[in-house]
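Every protein chain but one is kept in place in this view of the complex.
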């Protein structure tokens, strides 16, 4: 029985960004030489999620997959983009004080929508590994979503595999 | 330490179908002889979810558990059933072209709501195994949800257990 971990980085922009990371995850699995077990793809960032969905073939004018843009549309309805202070309780005065102490701009904390969206979609996916392959079916792809719209970020994607 | 996997099939209809699969999962656990570990129930289908909920004793006129129909009611409000093209971005022209290449009817792709609902509820549940039992509490049951309303489908439910 082995535990294998691998971390890779992706770059996000100033729109909700949902990127296909299946290839990087499959490479990590191949490198691990684990044949049977489970694979976890995990976000350590509290404004990001990991999800499994079909690639929907069409891209919008921003280069976003149609189905992913539909997902963002649903999220926008239930958790509107945070455009001004007072729209949500967060960020409060103590939070801004702490952020200033980390040399962050106050406006960077206006990412309440991203925190809430990410918790609704979850931090990770757990996938069975069988015969050396992640069982994703015919159409499943792994996506890393960064919902933070206030600044561009470099993000860590973590892959943890346990098995034999 | 052992890795055990088991797949079984269920049949869904043309309404959102949420079926109790606890018994099949518990049978797989018994067969695995794993006493301590974790158990993953996973959907490889991108319009399906796995969830844990209480059985609520009452069934509606379609035979659906009251609590599950309430869940469908909430989903309908936030992600309305896709009834016509243009309601969501997906399915786009490239997607329809690809679907035709797989001998699928174009209308089968009007399952955008199912893709989005399934991603909101997640693809899997992970349950501790202790003393040979999945820790579901007094009332927890495992459900497999197929949100696709455009056609009847046979679906694979995957159980992966790791432990000793």
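Which chain is which? They are A and B, in the order written, and residues in each are numbered from 1.
Throughout what follows, a residue touches a chain if its C-beta (ideal position, glycine included) is under 8 Å from a C-beta of that chain, and two chains touch if they have at least 3 such contacts.
Every value quoted in this text rests on a predicted model; they were computed, and no experiment measured them.
Considering the full assembly, A:94 is the residue among A:94, A:138 or A:154 that touches the omitted chain. Touching the missing chain, out of B:29, B:48, B:110 or B:127, is residue B:127.
For chain A, the residues in touch with the chain missing from this view are 1, 3, 5, 38, 40, 42, 44-46, 78-79, 88-95, 97-98, 112, 115-116, 119-120, 122-124, 126, 156, 158, 160, 162.
Although one chain is not shown, part of chain B still touches it, namely residues 1, 36-38, 51-54, 56-58, 60, 66-67, 69-71, 73-74, 77-78, 120-122, 125-130, 135-137, 139-140, 162-164.
Here is the rule we go by: only the chains that are shown with their structure count from here on.
In whole angstrom, the spacing between the mean C-alpha positions of chain A and chain B is 22.
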